[in-house]
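Note that this complex is displayed minus one protein chain, with the remaining chains in position.
Note that the chains are named A and B in the order they appear, and that numbering of residues resets to 1 at the start of each chain.
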Amino acid sequence: MAVKTNTRPQNLKMKKADLDLLARLCNAVSVSGDEQEVRDIVLEQVKPLADSVTVDALGNVLATKLGKGKNKVRVMIAAHMDEIGFMLIKDEGDGIFEFRVVGGIDERQLVGKSVWVGREHVPGIIGAKAIHMTTPEERKVALKVEQLRIDLGPDGSSKAKIGDRGTFATKLQVIGPSIRSKALDDRLGVFNLIQLLKTAPDNIDLLAAFTVQEEVGLRGAHVAAYTFDPQIGIALDSTPANDLPFYDTGEVNASYNTRLDGGPAIYLMDGATIGDRRLISWLTAVAEAEGIPWQYRQPGRGGTDAGSIHKTRSGVPSVSVSVPQRYLHSAAGLVRMDDCVNTLRLIQQALIRLDPKILNRQEK
Amino acid sequence: MSLDLIEHLKQMLSAPGLSGYEDPVREIIAEAWKPYTDEITVSNLGSLHGLAKGSAPEPRPRVMLAAHMDAIGLMVTGIDDGFLRFTQVGGVDPRILPGQMVIVHGRQDLPGMVVMPPAFALPPEAASGSVALPYLLVDTGLRAEEVAQKVRVGDVISFAQEPLELAGGTIAGHTLDNRVSVAAVTVCLEALSKRKHAWDVIAAATAQEEVGAIAAFTDPVAIRPDFAIVIDVTFAKGPGGSGWRDYELGKGITICWGANQHPWLFEEITRLADQLDIPYKKDLAPGMSGTDAYGIQVAESGIPVVELGIPLRYMHTPVEQVALKDIFRAGRLMAEFITELPIDFMSKVEWK
Partner (left out) sequence: MKNETPKDALFALIKSLVETPGPSGQEHLIREVIKAEIKDYCDEIVTDALGNLIARKGKKTADGKRVMISAHVDEIGVMITHVDENGFARFITIGGVNPLTCIGGRVLFMNGVSGVIGVERLEPNTMPKHENLFIDTGATSVADSPVKVGDVAGFYRPAVQMGSRLVAKSMDDRIAAVVAIEAMKAIKTTPNELYFVFSVQEEVGLRGATTAAYGVDPDLGLAVDVTPTGDTPKSTRRSVALGKGPAIKVRDSSFIADTRIINWMVKEAEAQKLPYQMEVLEAGGTDGRAIQMTRAGVPAGCLSIACRYVHSPSEMVDRADVENSIKLLAGLLSKKIVL
């Protein structure tokens, strides 16, 4: 069974202070290659919590919280600070800019949206030709990014320059049991990793990597893992929940990837990593013992920072755990607060129960 | 010892030296760098490293200059009645091939040319339009028996185009991508040899960039630089070049901005370029640079990278064209930057 669904949702709540921090993180503009806004928030949050904090050559924040006693397991947990977005590449004057996407965005998500550009969050829009001037044939063909422009308004050329990054202008909002926001991938991971630094148990050395450039090739995690040289790697990310209804009634969705309310999604295999089965068993056993709903992310493609971590140096057994999210890499993603809270609970409980003997090879 | 840039370029541009087969050009560059360096070594994958020691007491910080020396070209995949079938090494547009003069590096170097079979000798899907690479042939002018003795599968084929001095202080030929950048490094080394610099400088003419920045991922592990300056060519305006990524030929260099380059280093070097009145444009590489910067940046614990670009027309053809002035500009900017590096430069690196 892929999904252990609860009979009824738990309707767990996040504290206001936590939601405020999550909102700050999600509302920040930090496109791959320019993660400064989120980095500043992360540094402010982790400096009081960690034994050591450094920023490395790529801009990763590496925070260490040492455990106590002997036989501590060195656990690297990675959450990426960058989001998908765009870069302005040509100033056509009058506030109109040509742009390119950074990271994987379905180009059909761009048109008719409002955007923020740069540290000042200069507001802009991506428009489209008036429908009155289009033909039905034309409307069948998706617009390509080369045809689109970001319009900052006349005189906008004084407010931004080529090379500036930007992203969708969506503010985080709590809607009933859900959170709607841009950049939940992976500010949820960043938020959870900050919390994990607060509750790091004594039996592990927690090597927290707030990574950069995940969306453009898992680049930050590659160097962070080399520096940390951990024994175990965990990537905290967000993954699509494609649990939408089919148009033809009666058709069953076998490609849902994950489902909302299904709990944290544990990866068996994605395009970048074959998860270590010992770590997968460890996580599912903890979830069962603690009554935390959980699901497998359907084996598939895509990748997380674990893809870089597990291939570091002589190899690091690794696993990924993600919060299911609808509409990933669009202007507004949607998650359930239950799933966010349960993902954090799962990792917290799992770390407490982590036994160094887990690394003894077992044949299955 | 003063550098004759045109002579240095012509020597490099007359040599083959495909990715993985860089020996001929490596020897030329080693000779050129000897007067300006204290130590010349070859890396495990065939890059040339030249160390120009700094004047500060040890342990000194180190800067790596990276300019790839390898060329794109062709490789023999089969021999058909004396004609050679081939594949590409690096990115080769097949449309530039018919009628191209080449050198086949078999048991000896053999002159040859790329030929296009007549349409009736090709399968229907290949018979019209641009003939795709698998259907082209190289004719060495030799009879089949001699070819069988002198050439085998796996032999590399380089472009035979001789370098040309064109009007307006420009030079054209094959492999200006990226030997003009190697020349810029030589200009830099010559300037540094005449003045004091605190830092160690390791100039690297890297191997196998055209097939995936292979040496760029590994050379830094041996060099252990504190930061790296990558110099590569970028696209110049002209026929076939009129987009957002094209820069005027001879009007200045580019300095790269994107995910593979460190924004603080960008600020530092552009400030110096402004002071020195060296014209430059910001070259945007939103996701990745497609150069050695991609590999160097993620070696071991990560290396901050700044990247310069020399505008070039007709990239990846045997008639690439560059303005000599831009080579001097790049070389001079690097030399000035390095000369001014204080010992505690890396402690000033910041993110903002």
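Everything below uses one rule, namely that contacts are C-beta pairs under 8 Å (C-beta built on N, C-alpha and C of every residue); 3 or more make two chains touch, one makes a residue touch a chain.
Note that the structure is a prediction, hence the values are computed from the model and not measured.
Asker: Let's see if you follow the contact definition: name the visible chains touching the chain that is missing.
Answerer: A, B
Asker: Give the residue, chosen from A:Pro201, A:Gly300 or A:Pro356, that touches the chain omitted from the document.
Answerer: A:Gly300
Asker: Check the options A:Val73, A:Val316, A:Ala331 or A:Ile347 and report the residue that touches the missing chain.
Answerer: A:Val316
Asker: Touching the absent chain in the whole complex: find that residue among A:Ala17, A:Ala130, A:Ile175 or A:Ala254.
Answerer: Considering the complete complex, A:Ala254 is the one touching the chain left out.
Asker: Quickly run down the residues of subunit A that touch the omitted chain.
Answerer: Subunit A touches the missing chain through residues 1-2, 252, 254-255, 268-269, 272, 274, 277, 296, 298-301, 310-317, 361, 363-364.
Asker: Name every residue on subunit B in touch with the hidden partner chain.
Answerer: Its contact residues with the unshown chain are 19-21, 43-46, 75-79, 85, 87, 89, 134, 152-154, 208, 211, 214-215, 217-219, 221-222.
Simple rule for what comes next: only the chains that are shown with their structure count from here on.
Asker: Centroid from C-alpha atoms only, then distance subunit A to subunit B, rounded to Å. What do you get?
Answerer: 37
Asker: Inside the complex, what are the residues of subunit B that reach subunit A?
Answerer: It comes out as residues 244-245, 257-260, 262-263, 282, 284, 286-288, 297-298, 300-304, 351-352.
Asker: Over in the complex, which subunit A residues touch subunit B? Could you list them?
Answerer: So the residues of subunit A in touch with subunit B come to 32-34, 36, 39, 55-60, 86-87, 89-90, 98, 100-103, 162-163, 213, 216-217, 219, 222-223, 226-227.
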